[in-house]
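Data block below; observations after.
One chain of protein is taken out of this complex; the other chains stay put.
What follows is chain A.
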Amino acid sequence: MSRKKTPRSKGGGRASPSSALPPGQGNGGARGAGRRLSPELPPNGAALPGRPSLSNSGEFYDVAFKVMLVGDSGVGKTCLLVRFKDGAFLAGSFISTVGIDFRNKVLTVDGVKVKLQIWDTAGQERFRSVTHAYYRDAHALLLLYDVTNRASFDNIQAWLTEIHEYAQQDVVLMLLGNKVDSTQERVVKREDGEKLAKEYGVPFMETSAKSGLNVELAFTAIAKELKHRSMKLPNEPKFKLHDYVKKEVRGSGCCRS
């Protein structure tokens, strides 16, 4: 009955031994047991150009970051991850995520190999006491709601409170309104998502794990931002995540403004 299709990884992951950024000043540390959750990824991302590391799946990479998917139960976190990782949609063949798990994907950003260690979490509220211990080491958080589920949108504020409490202050955050392929069932307008995102100053886009809309972009944008933060060259212009997202995002229907 196993659904595990993840290929067995051979080769051991190698830690990237230096960080290009000063250590994180996260405020979430107070709660944890003082134990780092993923020591191979220093708090603000490790950059070591010129000496690539071997990722767990045997792929080489230059920098590695930890990204977490959060949001209410059933908003499509696992599906988004699988769409990004394998390019497939898990129509009716996925199970509720219990606990926490992660998968790696290496992507190339401006010629740099960026490994994203993407953590998928259970959305149900009671699991948060288990999962928020992992926020502290996250470099980026993708916060999802389901455009066909009003409650999942209304809960975004609560999620943001949780994130502010447990994640690092400089965590890269992005708001995603998922399942926009379900046009008939949509109850949260794109404008509502945009407004909320603006209020909190976070980049926003609508996605569909089913059609693939903006899925690649969401992760690429995050990877670009993290890569630029950790290894900015002296003469390089500052990467502006908001502008990049605005420029690249695609609308869900025919009438995108």
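Just so it is clear, contacts are C-beta pairs under 8 Å (C-beta built on N, C-alpha and C of every residue); 3 or more make two chains touch, one makes a residue touch a chain; residues count from 1.
Just so it is clear, contacts and distances are computed from a predicted model.
A.B. asks: So which of "Glycosyl phosphatidyl inositol protein transamidase complex subunit", "Growth hormone regulated TBC protein 1", "Ribosome biogenesis protein C1orf109 homolog" or "Large ribosomal subunit protein uL29m" is the UniProt name of the chain that got left out?
C.D. replies: Matching the unshown chain against "Glycosyl phosphatidyl inositol protein transamidase complex subunit", "Growth hormone regulated TBC protein 1", "Ribosome biogenesis protein C1orf109 homolog" or "Large ribosomal subunit protein uL29m" yields "Growth hormone regulated TBC protein 1".
A.B. asks: Which one touches the absent chain: A:S93, A:Q184 or A:N235?
C.D. replies: A:S93
A.B. asks: Among A:F89, A:F102, A:Y135 or A:Y166, which residue is in touch with the absent chain?
C.D. replies: Of all options in A:F89, A:F102, A:Y135 or A:Y166, contact with the hidden chain holds for A:F102.
A.B. asks: Which chain A residues would touch the chain omitted from the figure, given the whole complex?
C.D. replies: 1-6, 8-9, 12-15, 31, 33, 35-40, 56, 73-74, 92-100, 102, 104, 117, 122, 124-127, 129-130, 133, 151
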